[in-house]
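As you look at this complex, bear in mind that one protein chain is not there, while each of the others sits in place.
Chain lettering (A, B and C) follows the sequence in which the chains are written, and residue indices restart at 1 in each chain.
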């Protein structure tokens, strides 16, 4: 049964008056492939949009690419934001009609973006060192953590997973903000949960894991949930779900969560996309 | 009552096996404004499409221009055709969503055209000299007559009408094929039916009017109908009507005609767009 | 308000209720989140997502699928129940001067009535009865599918509340004018035309329905010509106001509905694509009227011009080619 408790573990409700949400036309500055699957998109936007927090997302009105116009907006995590230069970055995998449309954008084109939406990652001032574990498009979502953590003097160890080394994105970005990066891939057979668990256990042992941050893999999320319980560590997970409105109106993006043994349904766009690691269900 | 007699005064039925109709992607070679209202579009097409006859038309799949995709194709008369170079020309007035979309085409773009459709103008080998009377977008439809008539050794006098001198199109084209051109405009108060009738009467008197060809003005059509009856002269008129299929399937483009005192309904796209001047109703 | 703005009177009357303008959200496409992008005090009304007495889970996922120019949804009616609504949701709207319209649903006429009675309290301006839901007393057929069941549920509702009562109809019936007349006869103050059109989509990769619920309701620009026709037919059939709802994305769409006979309109799916659609329409509507020297937006209502010759009775039933 669906109770949809008004329980917000994130900072959405308090943040809302201070963090306006805008729907606006931005100017495309750059839109280039970074590897076989991903594109890196940079737009110039308003200060409000550029004030996005790590973990928040935008709803992009994707142009069509010869096929029919994608009807709904498409959610994309903030990959980078710079309030000074009013730049906003996205890293997206070309998947279907919407992202194929995005891939047609050229510098000088315009893109309608709506956001920043949802709750971002939050930091506890007492933390010294956190671990970020991401895979696939989840690497895009975790990337801006590197900068936010650094600004707060928190050290990051990033475990970045992909099918092949050439599909690993954000590695340089994490490093540029002083993070330690461990890359694991399927092709090298280093990405299995057992190996990641081994790496995580040694980080915990070395006191380098005050909290888990994860996105993009249920398997790796479950590993972290187990360790979080075992060592009583906090954690946050950024989740995905198909969206229509992106701002809590339509209830199409719900997921179930386990809150103290009770299953509750929450809207990913509004109550998340960042949720308490321990409550998340795969 | 609608009888839709199978009476084709044009050459549609006989011509059909010899004149294939194609739906194809053409390459835009040129698309430029010729004055405040009209664009001149040139595409490279197949030999079949380039074999269009004067008076025939194409159904153009217009791209969208930021607004919604125009749903139906839009009919456009052939303004020029060259089977050697496989070039096809259109002259169009920017009116609504469809033609606004056309105006966005650039050389190198593609345009989906369907045609040639309908019956073209026909010539009687006995004619020496004909008169073409056009106004507005009708000038585009009449323009290729100049070439066809010349190829048959028939002299053309063209009376071209527009609101203002700068909106007169095809004047040079008519002249380049040896036609005599008389221009009449509203701004110079020379375009009224009385003045055009005066000009036509003197052409008839001088034996320079074996047949009337007209398009684009009901007022001027009525003048010619009167003179055609008075002097027992033949004539052809190219008519317009909103279209959906363009090839006789849907019956949305019907107009009434007076055939020996009986009102019959005909499809402009299939039985026309060129009709017997004397049968046309405004 | 400056002089330019005050030239056009945007207000409309829905029964005894005067709205500051004819633009309001469609139920299920509006919630507190939208505060972040527009001022609720500019809207003609606030209309809540449909609530039920009990807790309800809603439908299995996926709950939406897109099609060209349209959305199919099968959200179901996830509801935290009426107690939660009164305690948590309602106070949220107390800060606004805009009328709060609460959409309700129930599986029986009696259930509708008791819910309406419970909601007949200060702070709630009107009840919108979403009778497009299955009537368990009629084998699960939606109330609004037939005139008789509409009459019954509306009569019970009318007895239960003295608030303005709007009845939201389903477009999935061939008897809409009769259904609208039944709502009017049994005391509705307005009819909302209409809910979504029952639809389906299949995933060609898996051969499974795209929606967890198999079928869902179509909304968005694709449905506009259909619902506009239903608004026109219903406005001819009844004297109470008709509130139009279906595929409205811009001011032109809203005006088309008003001149077809709607006294106000609801905007749903368009808000998902452009969150400020409602306030944009309000601004543009004012401009539309000013531009054409129309002093009162209410003068547009039912303004479609139909020539006698255009109106042979049978032709309406014979549009089929």
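Operating definition for what follows: a contact is a pair of C-beta atoms (placed from the backbone, for glycine too) under 8 Å apart; a residue touches a chain by one contact, two chains touch by 3 or more.
Because the structure is predicted, anything quoted here is derived from the model rather than measured.
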item: From C:21, C:89, C:196 or C:280, residue that would touch the chain that is not displayed; value: C:196
item: Of C:81, C:187 or C:212, the residue in touch with the unshown chain; value: C:212
item: Hidden partner chain, touching residue among C:19, C:45 or C:260; value: C:260
item: Identified contact with the non-displayed chain, of C:70, C:89, C:161 or C:186; value: C:70
item: Which residue of B:94, B:199 or B:252 touches the chain not shown here; value: B:252
item: Residues of chain C (touch criterion as defined above) contacting the omitted chain; value: 28, 50, 59-60, 67-70, 72-77, 130, 132-134, 136, 140-142, 145-146, 170, 172-175, 195-202, 204, 206-209, 211-218, 221-226, 228-229, 232, 252, 255-256, 259-260, 303-307, 309-311, 313-321
item: Residue ranges of chain B at the interface with the undisplayed chain; value: 1-4, 6, 16, 20-23, 61, 68-73, 114, 241-242, 244-252, 254, 265, 270
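In this section, only the chains that are shown with their structure count from here on.
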item: Longest centre-to-centre distance from chain A, chain (CA-based); value: B
item: Chain nearest the overall Cα centroid; value: C
item: Rounded Å distance between chain B and chain C, as computed from the means of their C-alpha atoms; value: 49
item: Whole-Å gap between the CA centroids of chain A and chain C; value: 36
item: Gap in Å, rounded to a whole number, between the CA centres of chain B and chain A; value: 60
item: Residues of chain A engaged with two or more neighbouring chains; value: 69
item: Interface hub residues of chain C, defined as touching at least two other chains; value: none
